[in-house]
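What follows is a single structure, and I will ask about it in a moment.
A single protein chain has been omitted from the complex, and every remaining protein chain is retained in its original position.
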Amino acid sequence: MGRLILLAAIALALATVPMLGNPFWVGLTMQVLVFGLLAVSVDFMIRQVGLFPLCNGAFFAVAAYTVAMLETGGWPTVAAVPAAIAAAALMGMAFGISVRTGGVYFILITLAFGQMALSVATSWTALTGGDNGITNIPYPAVAGVGPTDLSQMFFVVLALVGLMVLVYARIITSQFGLTLNGIRDAETRMVALGYRTVTRKYVAFVISSVFAGVAGVLYAYTNQFVSPAAASLLVSVEAGLMAILGGSGTVIGPFLGATVIMGIRNIVSAMVPGWPILMGLVFIAVVLFLPRGLVGLTGRIKRARP
Amino acid sequence: MTHSIALQFLNGLSLAALLFLLASGFTLTFGLARVVNMAHGAYYLIGGYLGLQVVVWTGSFSLGVVAGGLSVVAINFAVDRTLITRTKGDPLLQVLLTIGITYVIAETALLIWGGDPMRVPQPDWARGPVVLPGDVFYPRYRFLLIVLGLAVAALLWALYRLTPMGAIVRAGVDDREMTEALGVNITLLFTLVFALAAFLAGASGVLGGAFLTLYPHAEWDILILALVVVIIGGLGSIEGAMAGSLFVGLIDSFGRWLLPEAAGFMLFGPMAVLLLLRPQGLFGRAH
Amino acid sequence: MSAVLEVSGLTKRFGGLAAVDDVTFQVSPGEHCVLLGPNGAGKTTLFHLITGTFPATTGRIALFGRDVTTMGAAARCRLGVGRTFQISNVFPTLTPVQNVLLAMGGGHDGGWSLFRSGRGDRTTRDRAEALLERVGIAEAAHTETASLSYGARRQLELALALAGEPRAVFLDEPCAGLSPAERSRVVDIIEALPESITLVMVEHDMDVAFQVARRLVVMNRGRLIADGSPEAVRADATVQEVYLGAA
Partner (left out) sequence: MTARHIASAVIIAGALGFAGPATAQDDPIKIGVLLPLSGGLAASGEDALHGFELYWNQAGMEAGGRPIEIISADTSCNPDNAINAARRLAFNDEVDFLVGPLCGHEGPAVAQVSGDTGLPLLLVPAAADSQTKWDRVPTVVRTGFSSSQDSHPFGEFLYNDLGLRNVTFVGQDYTYGQEKTLGAVRTFEALGGKVDDIIWVPLSATDYGPVLASVPSGTEAVVPVVVGAHRNRFFETWFDFGYDRRFQLVGLNLLQADALKAVDDRAVGLISVAQNYSQGIDTPENKAFIDSFVEAYGEVPSYFAEMMFTTAKWAHQAIDAIDGDVSDRDAFLAAVREAEVVGPRGPVKLDEYDNPIQNTYISRVERVDHPKLGSVLMNVPVKTIENVSQFWTEDPEAFLARGPYQR
């Protein structure tokens, strides 16, 4: 209950951002929410299942591209959005064979899958607009009603991300969530208890792809353009960093991480010439100095528990 | 037609030779110490740039290759001792850490050498084409690279399979604790293997920089290819690195020739199918 | 009623070494059967073959009358087998109650709901706590398992084997490393198992074995060398020679 109040308070505080009247902050906060949701999808795999995927940027991008293509092709939002999420889920089902492996193998294989998606985005020009991407994506509208400016879009994003966070919180404390934790802790024991663990990891992977897909949909609508930058490896890598950096294993962690990373990208970058070095140092510092328990695998942190 | 096939075959081999040099170090490090070091791409890049600098100063290509290799040995020693050991074998942390190291190294290289593509000057004795039977012209440099790749592969294989040290490394790959129980100084062994891997990565940067050029983001381009090599071949296996390099090199050259639009799929598609059938790769061990 | 466990001509080779060599025996419903043997006798390998941790080289295994030789470990467990591991294999970051809740759902590969809470309903939770009470760790039911003592984790291990209401339990040295007090507690729990549950247990410790067993199967160097009531085995000359004599 306390957690719910905290979330409500944060949502309320964020709702005041458009009142500052500065679209820079509105736009940046929106990006933090969107990439935070992407980080949630990665965090789900890291903390609940114990696998680190490097292809969630591909789910993110495929959903964003689908929305872009359909919306600019005249489809209504009510059809474009489900189609986009379905596209991400389908890709998740295809890439899901990677859960047959584990550990390092899983990381490397998902990385290669992500690169495959990127190479399609840049070279299949007729469909994806190539390097230029797809522009002029309208704001979403249901039955003619929808946001008409950045501030209104902000509230749409806030509401949807908030909803996804609640859904997520429910999933990780569900029966299924508990069985995933069991797999993460001791897969051989889960097998000995009779569970089909690979199937469960597969389902978790697809759930993760759906969350990444929703983030991709929001990304397309908020940015109003999509380019191959959305599918780059660094999107997946930085989403992982956001998840770890945020740390606590709560739903808020990934958003905290997203705040720091987006802050470096968009605010610190204006002050420090070699800021990618700083980004690298953040990666290193997170690994070395943040409590080692923050990684779900070492099992030192208190997790969200029933 | 046969002319083109011969040419593409050689092209595949020359890329395979380069990839083998990079991937064999990666795979050995992983096999022995379970360290996944994504900074290998950055090692390739920084080794290439430093080697280039030495070639420019001394005029000796060979010195440049050695210097590129040795400088990365030093870098890797520092990185390993101060940073990687602190990840305590957690692959997630290792991946994040070594990607962070990649950012730092690549951006530093960018600040020093700038963003324009640079090419390591080829030595005089490797310039120009060789003429092969059937009137096939092939660059002497690439031809020598293939020879070097084969030589290093043979040497590594012999070290790995035929020498006492190789036997210990293989035992270490299989069961580290047992090797330690045998009273082998495993720390020294690790240091040697790490040094060898780092040397190969740095030297391959100089060798690759002489025909693929060095440029920002080269670290990722080459790392992805090397990762596909080890995924296909199987982590921790020298034979796997050989097979994977050949596969990736040949697929890349024939794919670009026959099906240029689908070159990306040609590389990743077979990899996905292989994973479905054999998740541990061609020569990897089930885990 | 057919045998709970039927092993015939079972062999497992590692390289040239036969860890289990042409073993044949049956366990009937309700039997309390203990596999006994010195270190390296092959009893743990046999146990792994039966539970499906790794495949047999040759031979056949049947559980409850079904051939399971090529079946995966999870599928065998779903037939109604609860097992323990020699080295505690519990869920360290979860609480003992969550451990047991997971174990209760495993038999039917349950727990698929994304929205029903993982805490389970009142009755399930009560059953889980009752089971923890039975194995003697009720007071730690809601602390993190990683913080439990070694003995408590062994007891939790036993609870996991029993939680799925199995028809048979396979225990791999459940008393290893326990204090005498903890050991007698585990023995009590095992002896109190209802008649309907078949027990197959690997044991290294003679005292425990003779206390629990109603039937002893003795192995040496991968082969069965004796099979019968504790009294009969104690009197067996071969057993005395290779095992008891050495002890």
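For the reader, a short list of remarks on this structure follows.
Note that the chains are named A, B and C in the order they appear, and that numbering of residues resets to 1 at the start of each chain.
By our rule, a contact is a pair of C-beta atoms (placed from the backbone, for glycine too) under 8 Å apart; a residue touches a chain by one contact, two chains touch by 3 or more.
It should be emphasised that the depicted structure is a prediction, and the values quoted were computed from it without experimental measurement.
Among the chains on display, the ones the left-out chain touches in the entire complex are A, B. Between the chain not shown and the residues B:59, B:89 or B:115, the one that touches is B:115.
Among the residues B:153, B:222, B:235 or B:275, only B:222 touches the chain that is left out of the figure. Set against the missing chain, the residues B:7, B:66 or B:171 yield one that touches it, B:7. Taking the whole complex into account, subunit B touches the unshown chain at residues 4, 7-8, 11-12, 14-15, 107, 110, 114-119, 128-129, 137-139, 141-142, 211-213, 215-218, 221-222, 225, 252-254, 256-257, 260-261, 263-264.
The chain not shown here touches subunit A at positions 22-24, 27-28, 31, 119, 122-123, 125-126, 129-133, 135-136, 150, 223-225, 227-230, 265-267, 269-271, 273-276.
Just so we're on the same page, only the chains that are shown with their structure count from here on.
Separation between the centroids of subunit A and subunit C, computed from CA atoms only, is 43 Å.
Computed centre separation for the pair subunit A/subunit B is 32 angstrom, with centres defined by C-alpha atoms.
On subunit A, the positions that touch subunit C within their shared complex are 170-171, 173-179, 181-182, 184-186, 188-197, 207, 299, 302-303, 305-306.
Within the complex, the subunit B residues that touch subunit A are 30, 34, 36, 83, 86-88, 90-93, 95-97, 99-104, 106-108, 111, 220, 224, 227-228, 230-231, 235, 261, 264-265, 268, 271-272, 275-276, 279-280, 287. The part of subunit C that touches subunit A in the complex is made up of residues 51, 72-75, 77-78, 83, 85, 89-95, 98, 101-103, 105-120, 144, 146, 160, 164.
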